[in-house]
Structures are given as C-alpha cells and as structure tokens.
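This is the structure, below, for whatever I ask next.
Missing here: one protein chain of the complex. Every other protein chain is in place.
Labels run A and B following the written order; every chain starts at residue 1.
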Amino acid sequence: MRIPLSYVLKRIGFLIAVLFTAATINFIIPKLAPRDPVQELINQKIASGGLTSEGAAEFRDSLRTLYGLDKPLWQQYVTYIWNTMRFDLGYSITNYPVRVDFIIGQTVFWTLGFVGTSTILAFIIGTVVGAMVGWSKTSKWFSWLMPPLASFSAVPAFIIALVLIYFLAFKLKAFPLRGGYSPTIEKDWASTDFLLDVAHHALLPGLSMLLVSVGGWSLGMRAMMVTVEGQDFITFAEAKGLKGSRIFFRYALRNTLLPQVTALAMQLGLIVSGATLVETMFAYPGIGNRLGAAIAALDYPVIYGIVFFMVVGIAVATLLVDLLYPFLDPRISYSGG
Amino acid sequence: MQRGQGLRGFLNYIRRNPAFGGGLALLLVLLLFSTVAGFFVPKEGAYPLAVMPKQAPSAEYPFGTDSVGRDLLPALIYGTRMTLSIGMIAGCIGLGIGTVLGFMTGYFGGLFDTIIKFFVDVLMTIPSFLLLITIAASLPHPEDMGVIQMSLVLSIVAWVQPTRAIRAQVLSMRERAFVMMAKLSGMSGMEIIIKELMPNLMPYLAISLAGAVNGGVLGSLGLQTLGIGNLREPSLGMTIYWLRYYNAFLQGYWWWIIEPVIVIAAIFIAFLLLSIGLDEFANPRTRRTV
Partner (left out) sequence: MSEPVLQIKNLKVYYYVEAGAVKAVDDVSFDLDFGVKMGLVGESGSGKSTMALALMRMIKPPGKIEEGQMILDGTDLVGLSEERMRQTRLRKLAMIPQGAMNALNPVMRIDKQLVDGMLDHGIVLSKEEREERVAQLLEMVDLAPKVGKMYPHELSGGMQQRVTVAQSISMEPDVIIADEPTSALDVVIQRQVMETINRLQQKLGLSIILIGHDMGLMAQSVDRLAVMYAGRMMEIGEIRAMFRNPLHPYTQLLIESLPVLDNKGVFSGIPGITPSLVNPPAGCVFHTRCPKAWDLCREKTPEFVEVQSGRWVACHLHTA
C-alpha cells in the first residue's frame, strides 16, 4: 500500500501544532497567575524549618537564576520550549529536588496497566454487545442489557468507583479499599504472589472504568449496526443467499469497525480524565492520583508537567490511531487525508 | 411534524418519546428537590459544626450527618442547587458563545472560520478536564470560587463542542434550497441566520445545551472532587471531596457515600434520557419494523 509522505507529514504537523499550543498555554497560564513559584518554594522551605530568612534572600536569587526567571520573557519561553521538547519538566516544589519527569516515570505504568486493560476489554465487550443488540436477527432479549449499560455510561467513572468501593470492598471485603498493592507484600515484580496482589488491587479501579466505557461503546455500536443494516449491500448480501453469520461478521461488523475505532480515538482524552478521578478515589499509585496530590499541595511544576505529559500521550495515541485508518477501511487512502 | 395543541399535544408527544419524558421528569424532581425543598430546610445546617457529627440517618437527621457536623439533608439540597446552577450557567455561556461562533464560521467561512476551526480542533485534542485543572489551579484563590467564577472557568472549555456541532449543521444547511431562496430574495447574511437557520436548528441547539450543561456539571464535579473550588459552600463535588478526606469508607459512614452518589447518578441519568429524547426529536426514526 502506498503511503504518501504528505499525509503522514500533515498529521504530524497537526500534532506538533497541538503540542506547541498546549506547551504555550502551559507557559502562559502560570505567568498570568499572580503566583511566584520561587517564593512558594522558599515559603515551603521556611515552613519545614530548613531555611532562615537571611539565607532565604540568597537562596531566592540563586533559584531565580536557576529557573531562568531573571531573563527576558521571550528567552524564558524559548528555554521552556526547548526544555519541554527534551522532557525536562522541572522540579517538584513539595518534593524538591525530585524531578517531575522522574515522578511521571514512577507512576505512569501503574495507570497504563489498569486503564489500558480496562479500555481494551470494554471496547471489545461493548462492541460485541452493541453489535448483537443492534442486529435485527439476534434475540430481542439482548436489548434488556441496554438500559443498565446506558445508565452506567452516563455516570462518571469515579462515582461508580465509590459504589464499588462501598459494596465490594467495604461491605463484602472482597477487594482492597485502596492502593496498588498491599503494604505487607514485598514489591517483587518477579513473584507471582506480588503480581496476583497487584491484579487484586487493580480490579476495582479497572472495573469502574470498564462499566462506564462498555455502556458507551455498546450504545454507539448499536446505533451503527442499525444504520449499516439499512444499507443496500446488506440487502444484496441477503439476496445472494449468504449465511446470517457471514453477513453479520464480514458485511455488517467490518463496516462499522472504522467509526468505532474513530470513536475510540476521540474518547482517549475522556478516558484519561476519568482515570485521574478514579485513581484518586482508590489512592491508586498512578499518574492521576499523583496529579491529585499535586493539586492538593499546589505543587505547580508537577501539575503542569503531568498535564502536559498527558496531553502529549493522548495526542500521540490519537495520531497512531489515525495512521491505522487505511488499514481498516480500504476506501480511505492516505492521499485522501 | 404535527404539534398538538398545548398541554394535550405535549403529553401525547411524551407518550411517543418516553426518553424525553423520563429525563424531563427526573430533572424536574431534582430541581424541586434543590429549590422547593430548600424552603423547608434552612441552609445553616449545610456548614460544618452545625449539628452533631457522624450520625446515621434518623428522624432528626433524615440524611444523616458527616464527620464535621454537616447535616447532609441541607448539604445535598443546597449542594445540588449549586452544582446545577454552575452547570447551567456554564452551559448557557458555552452555548451562547458556541452559537455565535458556530453560525458565524459555518455561514460566512473564510479566514475567521479557519482560525476558529483550528482552535476547536486543538481544544478537542486536549482533554478539557486537564485544561480546566491547569487553569483553575492557577487562579489566585481557588478555594474561594463562587458560582459565577466557577462557571466562567468552565465556560472556557464549554464552548468548543457546541461550536463544532452547530458549525457542522450550518454547513450542511447552507447549501439547501430554502437558504438559496432567502439569499435570492435579498436577505442579508445575519437575517438568514436569525430568521431561517436558527429556527430550523432549534432541536440541535437544545441538544447542544443539554450537552453543555452536562459537561458543566461534570467539570465542576471533577474539579471540586480534586479540591479545586470552594470547599466550604455546599456543593456535590465538595461533599465527595470531604468524604474522601475524612475516609468515610473506613469509618463505615455509608449514608455519606450513597446519598451524593444517588443524587449525582440521578442528574446524569436525567441528562442522558433528555439527550436521547432530544435526539429522537431532532431525528425521528422512520417507522420502525414491527
């Protein structure tokens, strides 16, 4: 398949534009806010008793030089963009001198674990359920699934999480209330015990996300199935005497895959936002929870750093899905855009 | 579409479009709960140290109390009121901006359209919640935010979806015959927008409004749960924040958890039903197969 460079470049160009805009917003907003990160840090240090007011002035000046705050604004911007491109997102205020990228690295994989699994599972289950409900040849009993699924999809994931925590973790004591793994178990990724414990802890957070997403996917899939089924090529497939299963899978389902995947790409941002709140509910050691903690402490570099990282991640993932399209639908060639 | 006369026609329509009716009814219940019930329940109870803390629901405290002495009945009544108000104000502002931009860019096009479209595309790629966090956390006194302030912050992202939706509709309507006729009869662009396009797009405007309000409620809920926003004035997000802070789970204060969940779930289900109902209104399904 020919892959014209122009298409890929165009998409990457847009990605860069988005990242640039996000980074710029990230730069401008703190500048607009009447906060001085250096002063904040100083205050923190004074409050924690590590600094006296005499040493403070000197420390402040050296910090300002370190952060480049004594330079003109445009130079700060350029340095900022340059740093951001190299993923140098600065230092945390509350946990100085821990670097923001280090914090991200520590937490992001926890998030990817349960979010990735639950998203993929929800996509598959939701698509299949939605397709079966929407296909007129399947039993009508399936449509009873829709109201509960739809209700779940309307309510935000962290609310579902609250319900799950209450009933399954607190009352039934079947699952842990919080955390990524038990404090009593040794953190050894090679041990099956540890892995099982991690899975046990990841189940409720994952389930919260799954219940909410499944509803959304099946609603969308059902609508698409109904549309596809009304199309002429389905009628003609029936006129050819094709078996029902072939028509369902090869004719109907195949044609709804592209819109479903498109929908997946568009949902990525919402999934990440939802995961953030779910993690805070469970005190799960993921990047979302870390963001929540940073907000509580008003640790600005961490807040901006994590947000920017999330934006980058989502934008890149969206781009990858975009590049996948022509493989899903032969009508779309890269030159069409 | 035939519109029946007044109330009878309306009730008939509800029969054919149960989702719309259900959503409207649920929303009405919530509105009554948050406004009328407030006449009987004073607001003071919704603040900390107002009443005895940690009480399970009883005759005296039908909704129970929380760890710091809030009576949860007024807390939820006034909390629902605040959250809904924020959502509605943010939604209306968002829809207002979205309508203006949507019609302008859709109908007139040109450089203005290109610029706005670029911003819309970028803002759709950046998750609005993350943007809200960035903005709200940077404000000087996030803990003091009033209803208006919160709504303004939310409206910064609330305009994007309505703009996109309305623009798309306007683009498709622009080429239709009745618009051509209006142009030929000498109507100006603005006149066409107001007199021809808008009335035809009312259902879509309603859908966008429902979506924007829903988004506003969700946004304020999320922000407050994270602790950004007024943590003293009663709101639904605030309730969630405090129950997390005070570990309501470990203490077993089930009423503190379940009650806001029910109210919040009711709000979102109401919006879901409304949007299904409005969608049916805008795109009535052709006769279903029996």
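The definition used in the following text is that a residue touches a chain if its C-beta (ideal position, glycine included) is under 8 Å from a C-beta of that chain, and two chains touch if they have at least 3 such contacts.
Note that the coordinates shown come from a computational prediction; the quantities given were computed from them, not determined experimentally.
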{"item": "Sites on chain A contacted by the missing partner chain, in the whole complex", "value": "231-233, 235-243, 246, 250-251, 254-255, 329-331"}
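Quick note on the criterion: only the chains that are shown with their structure count from here on.
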{"item": "Touching residues on chain B, where the partner in the complex is chain A", "value": "118, 121-122, 124-131, 133-135, 137-140, 218, 221-222, 225-228, 240, 244, 249-250, 252, 254, 257-258, 261, 264-265, 268-269, 271-272, 289"}
{"item": "Contact footprint of chain B on chain A as seen in their complex", "value": "14, 17-18, 21-22, 25-26, 29-30, 32-35, 136, 150-151, 153-156, 158-159, 162-163, 165-166, 169-170, 177, 266, 269-270, 272-273, 276-277, 280-281, 291-292, 295-296, 298, 300, 303-304, 307, 310-311, 314-315, 318"}
